[in-house]
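With one protein chain held back, the other chains of the complex are shown just where they sit.
Should a chain be cited, it is by its letter among A, B and C, assigned in written order, with residues numbered from 1 in that chain.
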Amino acid sequence: MKMLLTGFDLLLALTLLWLAWQLLRSTDIFKAIIFFICFGLLMSLAWVRMHAPDVALAEAAIGTGLTGPLFLAALRRIERKAGKNMMSEPAGNGEETGSRWKARNREMSPLLWTVTALTCCLAGLLIWTVLIIPRPLPGLADQVAGSLAESGVNNPVTAVLLNFRGYDTLLEVMVLLLGAITVWSITHAPFPPRVPDTSPVQKAAVRLLLPLICLIGGYLVWQGAYQTGGAFQGGAVLSAALVLLLISDFLWLPGMRSLPLRLGLTLGPLVFVLLAGFGILVEKTLLRLPVEYAGPLLLFLEAACGLSIGLTLAAFFAGGRPASDLRETPYSGEAKGKGPAES
Amino acid sequence: MTTILYSVTGLLLFVFGLFALIVCPHPLRKILGGNVMSAGIFLFLVAASYRADTGEIDAVPQAMVLTGIVVSVCITAVALVLSTRLQQAADQGARRRRKRRREEDAGE
Amino acid sequence: MAFADSWIVVPVFAPLTAALLAFLVRRASFFISLAAACLSLLAVAVLVNRFLVNGPAAYAVGGWDPPLGICLRTDGPALIMLVLTAVAGVGISLYAKGYFTLRIERPSRVGRPERQERFFWPLWMLQLTGLNGLYLSGDIFNLYVTLEVIGVSAAALAALSGKSASLIAALRYLLVSLLGSMSYLLGVVFVYKTYGVLDLGLLQAAAAPAPGVIAAMALMSVGLLLKTAIFPMHFWLPPAHANALAPVSAILSGLVVKGSFFLLFRLWFDIFSPVLPAAAFNLMGSLGAGAIIWGGVQVLRQQRLKLLIAYSTVSQLGYLVIAFPLAFAGGSSQAWSAVLFMASGHACAKIAMFMSAGTIMLHAGHDRIRDLAGIRAYLPVTAFAYAAAGVNLIGLPPSGGFIAKWMLLITALAGHQWLWAVVLLAGSFLATAYVFRVVAQLFVIPPDKPVITRRRAGLLEWPALIMALLSLLLGLMAPYPLRLLEAGQIVRTAMTMGGGP
Partner (left out) sequence: MIHVAVALFLLLTVVLGMIRIVYGPTVADRMMAAQLFGTSGLAILLVLAWGMDMPELIDIALTFSLLATLATMTFVRRVWYEEGKSDDS
């Protein structure tokens, strides 16, 4: 038993390292992204082995489920010119053909040698430090267990996230919103083709999957209070539903108004800030929740945050502000489904 | 044993990612490197606080890792959009140059 | 815990709420942001007052005391940085309004300046949230989150101009800041593994030599040095700062680099000074010396005004780290008081300089130093603001830079550290050279030059002048910040933990 488990861990660790090495070394970026998706999957198995199911779920939903498609979509937009030879195996080093990042010559320059040597030294030093550090301390597990009853939820991770260290989480939700604002400020979302030719199979699949995904997302948000789950994981699953819609190029998407979107994006943070202010009014301390109402309040907070997080992650995938934002209209510019030239 | 194994794996992943972030020229590869780096740190963080013998679980590092994952997807998205926009700008510049050249040719 | 204790959260929550509202209600975004900036200024004034009466404060967010919860703290250094940020916040907000108004009046491309303005306000407010959060936070992981808020919003602001050059610079900025915060985070993990707590106060009490600490400090320091752009990790700074919009350059150069520096300073002097070897301090000092000399030489080679100012930031940041060995060897509070003087004086001066450069660029249409002769005749206030800020960079009395360099020099001479003293003096000579190079151009009246059209630009000129005068007069106001620092120092030696409700 013990030996088999060790074997499992060893194989998992080695595969993780090999995958990481491959995804950083392989000549083809597409291949690297596929390796990255697999890497996320195995990471999630590693989290399970570390008895961290909440993290495993987040990795499954955000780390792999969403980041992979994000990379795939970006690859398409960046490597447009290189697209011609993407179908077949690229001859030699197809990585940077046509893009602005030309492949440098692969010979080892002195600089590269230096960096390699330095990183090897760094790795050695870090590992040596880990080996000489004595046994891990108990950490904060006891404190968390001691205060769990007052937190309003049963899942210790959710209790830490939303109650004990709620301030961190508020700032984190703000980082997400900041990401969405940044993405909006950089460019507008690419316009879908004027006449989308989504295949009927895909439409049917989306119709089947959409309610299911929404259901699971809501379930995960609700479940966060009791066991594995929470606003982030549930929000990520909700965003998957939106991303499915985006991929399927539905016609009404480009005409989406910006104000409702902005309302949705800021809903979670606004509720969080209001809850923080409520703490000052009632308990005279920021973000402090009255013990008897903590449970329902946190559930409400999670629901609002889950919605906003879902929308934010979908906004990341859309890759820009909606076309109607700030007087840009989808098809007013140049012909052939191409947006008005920005900048 | 398990702790040490995953800790060392995490640190090695960090170093791999660091190497890619510094050395690789392609922005997508750099962003992938950043993701591997953060995954390594998170693995190290959770592995360092995991105690196989007692099975005791510290929720604080797990919450920290959740925060970290969300932050890192956010940075990934921003960096991807920035590189996309950059490519767009470069394409536009190339098209404009080509057009100008064509006009010059026609003028002659 | 009383109601009044909650003033401590206002500098964080006012801009945070303003960012949300400015993103929602775009028409009123300027007024919302200005109101938040003024509110933070008021809150900081209240905090300073309370600090002078009651001493340092700790505020357990959510009522959860450390080590479980997160604690916000005020002490002397934090308050000085907060005051600086709040004042600069109001100044930059006003200037940005003037800047965007002028650009919208004469659009280079239809719709673009409007778009930039609409996204500027929420991003700027988030930047302010991150900075104030960083100065107040007392938890090393929470500090990581604030660092990310600062890093992402800074990169977003740098990309705002939309030019190819600024996009490249912003992408590099983002990746560098990612690298920096990852390195910092790994350090945090080592600290947590070694001590089992995250709270700064508890760490200060627990700090004893242990195997993981050196690794943790090295990782955190490298990350923060990278974010602060200390030589030789400054390569990303000049393009990012020089290609941004003028108010953004002012924010990045004046405030953002100070944030990560402040954290570095706090870790080295407040928390881990007992466990660090002297060699580490000397290493920091040599980085600072390299920055001052190499950066100063680079400044002289620049042909563009904004690039020149950006490189001068690289050089001036060197003074901040050269104080590390001095403070360590001197053992006195003088060196680190000097650091805070230097940071605030440089912030005000750099903000004023980038504001002036932006005004000049808006009017002249370019920033080639060669062709800027005689601008004084058209923009007298701006030219004067530039010159006054330059006085601070050189370190002439009565500027804040003078006080800072004087204190550093005294400490160096008292400790017989001649090398650092020589570097300090050489830096001043270089600064004199590059400041006068521009000032001479601005104030020379050329015989026949095309007249640039002067437009009504009150909001552009006066904030710059006020920031420049603040940096110039900081030396005269020196007793007040020193009082804050001394009050903090008494408690520094006997700082008690927790202090919850």
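What we mean here is this: a contact is a pair of C-beta atoms (placed from the backbone, for glycine too) under 8 Å apart; a residue touches a chain by one contact, two chains touch by 3 or more.
As the structure is a computational prediction, the values presented were derived from the model and not from experiment.
Engineer: In the intact complex, which of the presented chains make contact with the chain not displayed?
Structural biologist: The omitted chain makes contact with A across the full complex.
Engineer: Of A:A61, A:I186, A:V221 or A:L261, which sits in contact with the chain we cannot see?
Structural biologist: A:A61
Engineer: Which listed residue, A:V144, A:I216, A:L301 or A:A323, touches the chain dropped from view?
Structural biologist: Considering the complete complex, A:I216 is the one touching the chain left out.
Engineer: Just one of A:L24, A:L126, A:L161 or A:L244 touches the chain that is missing; which is it?
Structural biologist: Selected residue, touching the omitted chain: A:L244.
Engineer: List the residues of chain A that touch the chain left out of this view.
Structural biologist: Residues touching the hidden chain, for chain A, are 1, 4-5, 7-8, 11-12, 15, 19, 22, 30-31, 34-35, 37-38, 41-42, 44-45, 48, 53, 56-57, 60-61, 64-66, 68-69, 72-73, 75-76, 80, 83-84, 86-89, 202, 205, 209, 212-213, 216, 220, 223, 227-229, 233, 237, 240, 243-244, 247-249, 336, 338.
To be clear about the criterion, only the chains that are shown with their structure count from here on.
Engineer: Indicate the whole-number Å distance between the mean C-alpha point of chain A and the mean C-alpha point of chain C.
Structural biologist: Chain A and chain C have C-alpha centres separated by 31 Å.
Engineer: With centres defined as the mean C-alpha position, give me the chain B-chain C separation in Å.
Structural biologist: The computed centroid separation for chain B versus chain C comes out at 27 Å.
Engineer: Name the residues of chain B that each touch 2 or more other chains.
Structural biologist: 14, 18, 27, 31, 44, 48-49, 60-61, 67, 71, 74-75, 78, 82-83, 85-86, 89-90 - these are the residues of chain B that touch more than one other chain.
Engineer: Which residues belonging to chain A are in contact with no fewer than two other chains?
Structural biologist: Chain A, residues with two or more chain partners: 126, 136, 138-140, 144, 165, 168, 172, 175, 178-179, 182, 186, 342-343.
Engineer: Could you list, by residue number, the parts of chain C that touch chain B in their complex?
Structural biologist: Residue list for chain C touching chain B: 141, 145, 148, 152, 155-156, 159, 164, 167-168, 170-171, 174-175, 178-179, 182, 185-186, 189, 192-193, 198.
Engineer: Where on chain A is chain C touching in the complex?
Structural biologist: 125-126, 129, 132-134, 136-140, 143-144, 147, 163-168, 171-172, 174-175, 177-179, 181-182, 184-186, 262-263, 265-266, 269-270, 273, 276-277, 279-280, 283-289, 326-328, 342-343
Engineer: List the residues on chain B that touch chain A in their complex, please.
Structural biologist: 1-9, 11-20, 22-29, 31-33, 35-36, 39, 42-44, 46-51, 55-63, 65-67, 69-71, 73-78, 80-92
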